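Every protein chain of the complex appears in place save one, which is left out.
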Amino acid sequence: MDQAWSRPVHLYGVERPRGSKTVPSTPVFLPPDSLQRLLDSLRGSGRQLMGPLVRDGAIVFDRIENAAELPRGMRDIQSPGSYRLEQSDSPRLFAWANGPQALKPMTFAPEEVLWQVVRDDSGLHFEPQASTPAPTAVIGVRGCDLAALQLQKAHFLQEGAEDPAFQRRLDKLLIVAVDCSHPADTCFCASTGDGPDAGPGHDIALTELDEGFLLRAGSPQGQEIIDSLALPPASTAQLQAAAESSRGASDAQTRKLPATDLRDALFARQDHPHWAAVAERCLACGNCTAVCPSCFCSAYEPRPSLDGAESEQVRLWDSCFSFEHSNLHGHPVRDDIRLRYRQWLTHKLAGWHDQYGRSGCTGCGRCISWCPVGIDLTEEVASLLEEPA
Amino acid sequence: MSRPKLAVHKFSSCDGCQLALLNLGETLLQLPGLVDIVHFAEAGPMDEDEPVAVALVEGSINTEHDLERIQRIRRNSDYLVSLGACATSGGLQALRNMADANAWEAAIYARPEVLDSLPTATAVSDHVKVDLALWGCPVNSRQLLGALRDLLFGVAPREERRPLCMECKRSGAVCTLVTGEATCMGPVTLAGCGAICPRKGRACYACYGPAEQVNAESLGRRFEGFGLLPEDVARRFHFIHSGAPAFQAAGKHFRGGK
Partner (left out) sequence: MNMHTTLPMPAQVKERIQESADIFTLRLQYPDLAGDQRYAFAPGQFNMLYLHGVGEVAISIVSDPQDERLFDHTIRAVGRVTRGMSQLKEGDWVGVRGPFGVGWPLAEAEGKDVVIITGGLGCAPVVAVINYIFRRRERFGQVTIMQGVKHREDLIWRERYDQWAQQPDTTVALAADNPEQDQSLFSGNVVQLFDRVDLQPDNAVAMLCGPEIMMKYAIEALMQRGFPDTRLWVSMERNMQCGNGLCGHCQMGPLFVCRDGPVFRYDRIAEWFFRKGF
């Protein structure tokens, strides 16, 4: 059993994130009033910039232009089934944990056209979706979501079966990550080994300190942008503060998943009575699968024009909680909530090991906060691992 | 090739679902090229008894005359669609099924005996076979046209079975229940409306009727946790679709005080 992944990611300490072969580039220091320079250079080469902002009571990712739009001093209070924002007088811009979405919709779109078809007298004429996504830079991505992006890449970019839509979006994406300094009560990335610092997969990673930001490159493209800003190297004291911030973010997490491969343990508990106990609470609404950064299920639907001459084939996010997901000729393989929840959890924490070599959970905690009835994955796992009374 | 005939019938309703057709704009102009509309009182054509391929039926069944007319419509239609909440579950009017209709009539009308009114407001499917139910108060044009297109292709219309939350999340809306303790019915409500209310920060009030899986007990308990009394929870279920069995049972359960 490989337990290497189940350590927290601390970049400035001794531990290195899983998959990281090289020591990160020497961090440089960006004073707070120079952040706009970074944003401007991210928006260079015609890129649109996506970043965190407050909308409808949550921190969401959307188009931004100026550093002034970032959620200064905003703090989040999360618990099972609950998410609140609170304004503080902190000057920090990233002192919050993840909102309902971040990267996933940018690479695996909630709805997108895969191909079009036209019917005429000579037959059917299929055309792949040709539109190119706009080049995009995104700032504020956390370690859990970067790890989930690696999982999504493992799924969508399998050799010989690369998904063109996912590939097109990813190719146009420049990722600026932020080390998490203020995890929510629902976070447990330290136990899955996917945070709180940003692991591999970013172009630039940023550590927010009281006095400003430390920047490090994760790709040649990121290095180029950092170099263009001509910033001084971070001081030893700043690096120390970053390491402390990271350890603090790790230590602050109270929830956790067992640091072991749960594959056999969960599959062996297919008939555990606790599944029925969860099903009494679960609404089968699919919110957990929608907010999960690694959930990848989708449905294919035709959208014909009214005259029937043309049609689009649309792919939309689906969920293992839906009827259609396991539908076989009108009779779903999973016809009740117990079986659907079991499918979700065993796939996430057990099936993923067979499919992609690790658990499908990166500890972001969204499924806990955004479950309307506050079902807590970490608690359910603990109950399932107990022998039934 | 002759175009299939279409009729739009109205029973007790506000006409809002017929507007799903009338509000189509330019798309409405395409319809006559595809179907022959023989009866649509609100739009002009009036030939109620013409046999048709597809009948769209709006409204709930409330009178002796309704009972007779819905049978006639069924006989004259190859394929019958219940259009919207009233036709599909009895709609708002079905709320009176839980009250003493005669007492109300006596209290309101000077001469209640002139009314031709059944004691209950019921769904079309309580009286005749319905081939497709389009939920919603009102239905939306996209679903209606999708169903018509499928019928023109000669196939059964695709039925939406997902809960509203899935559509809401795809739209990028922030969950009002989680951020603000809104008593949002999205988790137990059928998708299809485009998550109009949650996208405006308002709680869904279940105008699309029950989703495929309805865990009313769990959602209701959550609402109680927000401070709702059992009667208030019951009213969340007994509103637009009190006549839908899953919501009927849920409301009774909470009203019964467990």
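To keep things simple, chains are lettered A and B as they appear, and every chain counts its residues starting from 1.
Simple rule for what comes next: contacts are C-beta pairs under 8 Å (C-beta built on N, C-alpha and C of every residue); 3 or more make two chains touch, one makes a residue touch a chain.
Just so we're clear, the structure is a prediction, and the values are computed from it rather than from any experiment.
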Touch partners, limited to displayed chains, of the chain removed from view: A, B
Contact partner of the left-out chain, one of A:Thr26, A:Gln87 or A:Gln158: A:Gln158
Touch residues of subunit A, complete complex, unshown partner: 114-115, 117, 119, 123-128, 155-156, 158, 160-164, 267, 270, 296-302, 304, 308, 311, 313, 315, 318, 320, 324-330, 333-334, 338-339, 342-343, 346-347, 350-355
For subunit B, residues in touch with the removed chain: 149-150, 153-158
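By our rule, only the chains that are shown with their structure count from here on.
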Averaged-CA centre spacing for the pair subunit B and subunit A, given as whole angstrom: 38
Contact set on subunit A toward subunit B in their complex: 55-58, 60, 81-84, 99-101, 105, 110-111, 280-287, 290-291, 301, 304, 306-308, 316-319, 321-324, 336-337, 340, 369-370, 372-374
Residue ranges of subunit B touching subunit A (in the complex, touch as defined): 27, 30-31, 33-34, 145, 148-149, 152-153, 158, 161-163, 165-166, 169-181, 184, 186-188, 201, 211-213, 215, 217-219, 221-222
